[in-house]
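Left out: one protein chain. Kept in place: all the others.
Going in written order, the chains are labelled A and B, and every chain counts its residues from 1.
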Amino acid sequence: MLAILAKDLRIELRTREGVSSLAVLGLLVLLVFQFAFPERPTPEAAAAALWLAFVLAGTIGAQRTFLLERENACMHGLVTAPLDPAMIFVAKMLGNVVILTVLQFLVVPLTVVFFDVAPTSRLGWLAVVCFLGNVGFSAVTTLFAAISVRIRAREVMLPLLVLPLVSPLLIAAVQASARLLGDGSAAEVSVWIQVLAAFDVIFAAAGWLLFEYVVRE
Amino acid sequence: MAPPVIEAIRLGRGFGSVRALGALDLVVRAGDSLAIFGPNGAGKTTLLKLLATVLAPTDGTLRLFGEPELRPELRRRIGMLGHGSFLYGDLTAAENLRFYAALFGVENAERRVAEMLAEVRLTAWRDRPVRTFSRGMEQRLALARAFLHAPDLLLLDEPFSGLDPQAVLHLQEILTRAHRQGKTIVLTTHDIESGLEVCDRAVILCGGRMVWHSGRSVPAPSEMVKIYQREVGESHVGADSR
Partner (left out) sequence: MKRLGSWAGPGLPWIVGPGMLGALYLIFMVVPTERVQGIVQRIFYFHVPAAWAAFLGFVVVSVASALFLWSGRAAYDRVARAAAELGMIFCTLVLLTGPIWARPIWGAWWTWDPRLTMTVILWTIYAAYLLLRSFGGADEAVARYAAVLGIVGALDIPLIMISVRLWRGMHPSVIGARPGEGGLADPSMRFTLFYTGLCFVLLFVWMLLVRLRVLRVEDEIEAIHRRIHPA
């Protein structure tokens, strides 16, 4: 399991294609949002921009981890190895969490600067929301990226599959972030954090159990 | 008689009313080398995937190494060379092998990787990314990858396709040596001559069924070509007249 994760990160470090293109994409989404709301930016707009940038870049990033396995039919190589397919899922999901965390470290500070919001006192809670959002999103996209790279029209299919499913996660993450970037209290976001945590648990478990059926020949 | 490595009884694989492979009976014993011939879509790759336990049978039973239950652990004893090379272009030859050594739990991985690179004459290329390799070099490295965990059963899907004559000879040499060491080999190929060079048994699949098998002695290549045309020819005419 760790071997797969290490291999993916090694390739990523070597090519740096993934993270760098995702970072630029994230930045562009924030810019577009600025063009749309040139007046006094609100925390709500900041939260929306933050998560839109994350989702857009994240969907493309998740696709990459499996496109990597498509070249030379490497996925078959993994499947012929004596390991539980669920382990491949965990490795791929963790790889996505790592890459998306790097993305968040870039996008969140940029959002704070561009939208002139100051979450200083609630930075810890914002980190929790970002992390939980990241894990749940990675779980769903990892499962469906493995599917989308194996069918036609894969560029269109992944967002089509993933976006409806992650809608509860997006609602929760945007609502929680908007409050944390504005002047909401930690108590106000606790219910959203519960939704995010439930989402993470359900979809990590679903991916763990169902991945076998996706990669099996 | 050597113990059976593969025992397939009425083995089949299908979905809905469409059968990719049907009612196959086959026994392969330790040290045998079997060539599977047949036109495209005959079910050759399906059969190899069933044997590699990456595909579950829908009908019949399959026992490998005498074990009725196809646990993932059995894959430690199986080496598969597929249509793709299973190699990562951005990693070097040594990194690719080290990765698969970790997946298969190979002991003394470093020494084994060096050994295999020498075996396929790629030691000088060990730290080059695979992207820079020629087709023949990539196929040799893919072979090293399949042999890495010293499997008892080797499954090779079209190993000769896309190779130049020199590379074909080299591959035959490696496979013949493995055969002499007592490995069990199952390969699919369109190349009747190369297949028979390596193998001491042959079967022909057509339309998902085994239409002919050689018993314990294979005919000469020229004879085999005639048999192939006789067994496969008719349905080929049918396919072409569509």
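As a convention for this text, a residue touches a chain if its C-beta (ideal position, glycine included) is under 8 Å from a C-beta of that chain, and two chains touch if they have at least 3 such contacts.
Predicted model, so just to flag it, every value in this text is computed and none were measured.
**Q** Which shown chains does the chain we cannot see touch?
**A** Spelled out, the missing chain touches these shown chains: A, B.
**Q** Which one, A:4, A:30, A:157 or A:181, makes contact with the chain that was left out?
**A** Spelled out, the listed residue whose C-beta touches the missing chain is A:157.
**Q** Could you tell me which of A:83, A:108, A:143 or A:181 touches the chain that is not displayed?
**A** Considering all chains, including the one not shown, the answer is A:143.
**Q** Return the single residue from B:3, B:16 or B:68 that touches the missing chain.
**A** Of these options, the touching residue for the absent chain is B:16.
**Q** Footprint of the hidden chain on subunit B, which residues?
**A** The list for subunit B reads 15-19, 39-42, 56, 58, 206-208, 235, 238-239, 242.
**Q** By the contact criterion defined above, which parts of subunit A meet the unshown chain? Give residue numbers in ascending order.
**A** Output for subunit A: 140, 143-144, 147, 150-153, 157, 160-161, 163-165, 167-169, 171-172, 175, 191-192, 195, 198-199, 202-203, 206, 210, 213-214, 216-217.
In the analysis below, only the chains that are shown with their structure count from here on.
**Q** Quick one: which bits of subunit B touch subunit A in the complex? Just the residue numbers, please.
**A** Answer in residue numbers: 49, 52, 54-56, 72-76, 78, 80, 82-91, 95, 99-100, 102-105, 138, 145.
**Q** Mind pulling up the subunit A residues that touch subunit B in the complex?
**A** The touching residues are 3-4, 7, 10-11, 14-15, 68, 71-74, 76-84, 216-217.
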